[in-house]
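Every protein chain except one is present and positioned as in the full complex.
Up next, chain A:
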Amino acid sequence: MSKLLKTVSVINTVDTSHEDMIHDAQMDYYGTRLATCSSDRSVKIFDVKNGGQILVADLRGHEGPVWQVAWAHPMYGNILASCSYDRKVIIWKEENGTWDKMYEYTGHDSSVNSVCWGPYDFGLFLACGSSDGAISVLTCSGDGHWDIKKINNAHTIGCNAVSWAPAVVPGSLIEQPTGQKPNYIKRFVSGGCDNLVKLWKEEDGQWKEDQKLEAHSDWVRDVGWAPSIGLPTSTIASCSRDGRVFIWTCDDPAGNTWTAKLLHKFNDAVWHVSWSITGKILAVSGGDNKVTLWKESVDGQWACISDVNKGQGAVTSITDSQQNEQ
């Protein structure tokens, strides 16, 4: 049997008909819809059922390049948030098959770079990070009213990415003395132009800086808090323009001690990290236009299990040497 293991292959290229660069692509909760956003100010939604892609909506409303999109949990309806260079965050909602603006947030003084919905169990709320250095947390209080909390100077020069902790913070359950159900503390992680990864938590309705994780030597471009499906540890991935991807883990239920492990040093800037649904596989995309998939082996080392090269269509393999490293 061949040692080459195919893990992913290209099925098709989606004709997005975006007129400029695409900055983000996000699949919804059920994996049946794909939202893309582009410099051309538009957000497009595709149905990706049965291997084909059909354009179902083209959302126009931003006045600048749209950097990121995020799907809310379907229990609140079909809701999509988008953020843009025009300093706005727009929350879109589908009703009777048509998408409309549900809310427009204009509280930032500069480009809004990242949006992320919090865990649905605790309501409909959204974090957005901006180039003005601030992070806003918008919470829907029903009737189209949104409650806004802003963290100023979260990152000097700007915040590039935000990601929420899963609803159940691992460890908080397992090590709990019996009886009391732990109160969920809302937490999220952010990455910024100050080369820092910061953790935030809500205490008495106020957002406070919880941890400051230093390891990167250039702008942090993306952060991803791994889903905690049965896992006892909290895991965060961060990537940076310095080419490094770090995996941060914390076993301590209080969330105070985080240890960094270098996943890999790439030759070029790394733009994105994305966790698989079980939180066991990490996809990383970098400036060399490659996507690599990483998995932690039994001995705790991260190994590349696949790489996807755009130019060659579908190339996926583990070389013998890589496998031996496992």
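Just so we're on the same page, contacts are C-beta pairs under 8 Å (C-beta built on N, C-alpha and C of every residue); 3 or more make two chains touch, one makes a residue touch a chain; residues count from 1.
Following the convention adopted for this analysis, contacts and distances are computed from a predicted model.
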Among "General transcription factor IIH subunit 1", "GATOR2 complex protein WDR24", "Myosin VA" or "IFNW1 protein", UniProt's protein name for the complex chain that is not shown is "GATOR2 complex protein WDR24"
Contacts from chain A to the absent chain lie at residues 1, 3, 5-14, 16, 18-27, 29-31, 34, 36-41, 48, 51, 53, 63-65, 67-68, 85-87, 111, 113, 131, 158, 168, 173-174, 176, 178, 181, 221, 228-232, 268, 271-281, 283, 285, 287-289, 291, 293, 295, 298, 305-306, 308, 310-311, 314, 316, 323, 326
